[in-house]
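The structure appears right after this line, and notes come after that.
A single protein chain has been omitted; all remaining protein chains appear in their positions.
Up next is subunit A:
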Amino acid sequence: MAFLDFRGGSGRVQIVSKRRATCGRHSWSPRVGACVQRTHLVRKRALLGGSNKPRLHVGSGAMEGAMQTESKIRADSRTEPGPRGPGCSLRHFACEQNLLSRPDGSASFLQGDTSVLAGVYGPAEVKISKEIFNKATLEVILRPKTGLPGVAEKSRERLIRNTCEAVVLGALHPRTSITVVLQVVSDAGSLLACCLNAACMALVDAGVPMRALFCGVTCALDSDGTLMLDPTAKQEKEARAVLTFALDSVERKLLMSTTKGLYSDAELQQCLAAAQTASTHVFRFYRESLQRRYSKS
């Protein structure tokens, strides 16, 4: 269990965890070796373009980023997307786990400026009308940033729920319910992928048994066929097609896919291959962040 300790004024939030002896609030990055500390002010600076101090670093998903080019990546928030092929990059991503006290598991996932907060309650009591005799009932609630949830949210909830159902071992908890609640904090492109990542991290934090992890990756194809991974809101609007995939961690199989726009079969295979390569980075990030969290040092 972890609880939040608010200190007013400076906006600092310190999470004191009873489970492990590591430091308070951290962001796990695949590049920086040590656990780094972050405040709200620091996060704003990193988002605005960052300084070169390793302290401000949050996860960066550049595909061919070596340690030397990190400062460059941080200074201009992403590398230029290369020509078709493996030259595309993901935005900075960061994850915070166990930040809410009431849900059994919670996680906040950031991809560039897109941020989603997820909370998982479960396995818990289920309504008789919804109970399934041999497995757990999974429910997903997605709340948009503004306004009431509409038909589009319902459609997304169905996508996320079916993805979670494919990986969660519901048979171990029959006649219970597992509820995933997602709140969109900010939307700057690739929202569905960010929701999937946040849901996965929250399920891990809650200790729900899963057969594999999953991650969401978005690809955008613009009018001349250039592939862009993890597009921003502006790139999504200008793109000819936007494809979102959910891939599992064991064999990188396609768990979920939803697309917008027109594209050819060959382009689909290309995007899928690029998404599979990008997913290795996300899974590595998951692994490192969890390793850091549960390590004794």
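Just so it is clear, contacts are C-beta pairs under 8 Å (C-beta built on N, C-alpha and C of every residue); 3 or more make two chains touch, one makes a residue touch a chain; residues count from 1.
As a convention for this text, contacts and distances are computed from a predicted model.
Chemist: Match the chain absent from this complex view to the correct UniProt protein name in "Exosome component 8", "Trafficking protein particle complex subunit", "Mediator of RNA polymerase II transcription subunit 17" or "DDB1- and CUL4-associated factor 13".
Modeler: Spelling it out: the chain absent from the display is recorded in UniProt as "Exosome component 8".
Chemist: Out of A:A136, A:L159, A:V204 or A:A239, which touches the unshown chain?
Modeler: Considering the complete complex, A:L159 is the one touching the chain left out.
Chemist: Given that one chain is not shown, which residue among A:S101, A:Q269 or A:Q291 touches it?
Modeler: A:Q269
Chemist: At which residues does subunit A meet the chain that is not included here?
Modeler: So the residues of subunit A touching the unseen chain are 151-152, 154-155, 157-166, 243, 246-248, 251, 253-265, 268-269, 272-273.
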